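Questions regarding the structure given below will be posed in turn.
Yeah, one chain of the complex is gone here, protein chain that is, but the others are all in their spots.
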Amino acid sequence: MLYSEKVMEHFRNPRNVGQMENPDGIGHVGNPICGDIMELYIKVEDGKIVDARFQTFGCGAAIATSSMVTEMVKGKDIEEALRISNKAVAEALDGLPPVKMHCSVLAEQALKSAIEDYLKKSGRAKTKEETEVDDDG
Amino acid sequence: MLYSEKVMEHFRNPRNVGQMENPDGIGHVGNPICGDIMELYIKVEDGKIVDARFQTFGCGAAIATSSMVTEMVKGKDIEEALRISNKAVAEALDGLPPVKMHCSVLAEQALKSAIEDYLKKSGRAKTKEETEVDDDG
Amino acid sequence: MRRVYLDNNATTPVHPLVLEAMIPFFKETFGNASSVHYFGQQAKKALEESREKVAAFIGAKAGEIVFTSGGTESDNLAIKGVAYANRAKGRHIITSSIEHHAVLNVCKQLEKKGFEVTYLPVNRYGEVSPESVEDAIRPDTILITVMHANNEVGTLQPIDAIGKIAKARQILFHTDAVQSVGKVPVNVDSFNVDLLSLSSHKIYGPKGVGALYVRRGTRILPLFQGGHHERRRRAGTENVPGVVGLGRACELAAENMDEEAGKLLALMDRLQSGLERKVEDVLLNGHPTKRLPNTLNMSFAGVEGESLLLNLDMEGIAVSTGSACTSGTLEPSHVLSAMGVDPQLAQGSLRFSLGRENTEEDIDYVLAVISDIVKRLRAISPFYKSSSSPS
Partner (left out) sequence: MRRVYLDNNATTPVHPLVLEAMIPFFKETFGNASSVHYFGQQAKKALEESREKVAAFIGAKAGEIVFTSGGTESDNLAIKGVAYANRAKGRHIITSSIEHHAVLNVCKQLEKKGFEVTYLPVNRYGEVSPESVEDAIRPDTILITVMHANNEVGTLQPIDAIGKIAKARQILFHTDAVQSVGKVPVNVDSFNVDLLSLSSHKIYGPKGVGALYVRRGTRILPLFQGGHHERRRRAGTENVPGVVGLGRACELAAENMDEEAGKLLALMDRLQSGLERKVEDVLLNGHPTKRLPNTLNMSFAGVEGESLLLNLDMEGIAVSTGSACTSGTLEPSHVLSAMGVDPQLAQGSLRFSLGRENTEEDIDYVLAVISDIVKRLRAISPFYKSSSSPS
């Protein structure tokens, strides 16, 4: 099989699908190479991400990583959430085919971009370096 | 099949095999490329070839063309015999594979060389041009 | 699970009669066709009979058929073979922008080796215009290579018109007919082609064998050095069972093509109209009529192709996004891009390619499951907000 069982499970039954009413942060990222687009919404209470949702136009891996990252982020505080790497997302899905690693990068970027948005709105933007990603793809 | 039925028939049962006691002419030719060697003996009476025999080291086509040319030459007078072309030998065998046409050339050359030898012995050598061959191989 | 295979442009199952024809050549008539003895000559006989069959099917003579390992090798042999044999005459090649990668990537490779290549544009239906071919010709043009039918969208090229131009200008003309052979009539003389590629596994023959037609008198340089097989144009022990399979496949295609094409066209129309009725915002890619009778490429607005493909696969339905060879790569279809399809719609395209085993029930099954899948994916999609066009 192209994808791990875990990927297929998240693809089949993606968690946290859909838009969010009044999100505290919105991340919108797109991969110019493959055309995948992710939108990620977070709700933050007392510095903790209490809910996350997404909408994704993309392949199986893009949908599964979106689903996984929204699961991983829930209940984490902002600092912890910022430490979620694309590798961690891929590992949580029991790996991705090399050609699909970029989807996990996209998921990480969507999350970071949503947090950035939240921090901006709440007046605490991060520096550029802290948002760099680790691409194995 | 690689060879025509006729070639195989002459190969299986070559006519006029063996040396000749006191031949009137001996032709000895060899093809430097493929290593085939033919020896052709003729007996001439009143300007007519009354018998022909051969010994050949060579492939199926070499043996069949030797056999055929000795058959064709019997009963012919010298002038007629000199007009036997390699093509005629090949045709009499219902054709040869292109890569084996050189065997018919060898047969023609063996015959010419035997006649040459006969003419020399009887003091009437032919010019070079008249012994040229027609190679389709 | 019910399984419906709608990916016949990627490959086809071997026809039972083809397999039957091949079987004796594995264990019994197994000789090397180059061997002089009985076993070899029996194999040789089968090889040459197959050559006759393949030749007859495309209106060629047996001596003009070179057996290869498949469509990719045929394309490589044709284009490199002609290019290197004619290097002294010129270095310009004309092709189209929607060729299979077995042609496009050869052309790109030749560019690195000092050849110049013109990649002709296509219209929104994927057609090359014969005028553009004419206009692209230069004094140093040595080859025109334009495919007969496109593998992704099925569009048929005006091959007769291009062939006439090539002939009039005395330029060698190759066509990749891998997708058209067996589906629509192919004749090397009416096309005026000098070289034509075909592949066995696309026409219910075995994988690992193909053929290149090379018009008598056309010089090509071989890709492989080795023994003197295939009149020195393709070295390597001949794949006798494979070639026998290809020969039989051609024979069967000749017998059944007309009837088969009618059946496929009816099924394809049923699929297309069903999709248009049941799913909102679907668009046809490719020519509405000048198209292979089995190939339907549709874009589903707001949905990405692979996710649609995977969902259909979970229901037992096998389709493709573009060509099988480029799955696993990131690039969107170069064919749809060249046709000017909106990038997002190009990402959301599926190819349904029908075959002789498909039935009306297959089509109805697809129609029964696809609209829910599309709805579900559109619900996840950030683009598809309403029932109208994409964002």
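Just so it is clear, A, B and C label the chains in written order, and each chain counts residues from 1 on its own.
Note that in this section a residue touches a chain if its C-beta (ideal position, glycine included) is under 8 Å from a C-beta of that chain, and two chains touch if they have at least 3 such contacts.
Keep in mind the model is a prediction, meaning the values are calculated, not measured.
For the options C:L223, C:A261 or C:L367, the residue in contact with the chain missing from this view is C:L223.
Among C:G81, C:G182, C:P206 or C:G247, only C:P206 touches the chain that is left out of the view.
Only one of C:S69, C:Q179, C:N192 or C:S381 touches the absent chain when the whole complex is considered: C:S69.
Annotation: of C:A102, C:A166, C:I203 or C:A346, C:A102 touches the absent chain (contact as defined above).
One chain is missing from the display, and on chain C it is touched by residues 3, 5, 7, 10-14, 16, 19, 23, 26-28, 30-32, 34-40, 69-73, 75-76, 100-102, 105-106, 108-109, 199, 201, 206-209, 223-229, 235-242, 306, 309-310, 312-313, 316-321, 323-329.
For chain B, the residues in touch with the chain missing from this view are 8, 11-12, 14, 17-18, 28, 33-39, 54-60, 62-63, 97, 99, 102.
Please note the rule applied: only the chains that are shown with their structure count from here on.
For the pair chain B and chain C, the distance between C-alpha centroids works out to 55 Å. Measuring from the averaged C-alpha position of chain A to that of chain B gives a distance of 89 Å.
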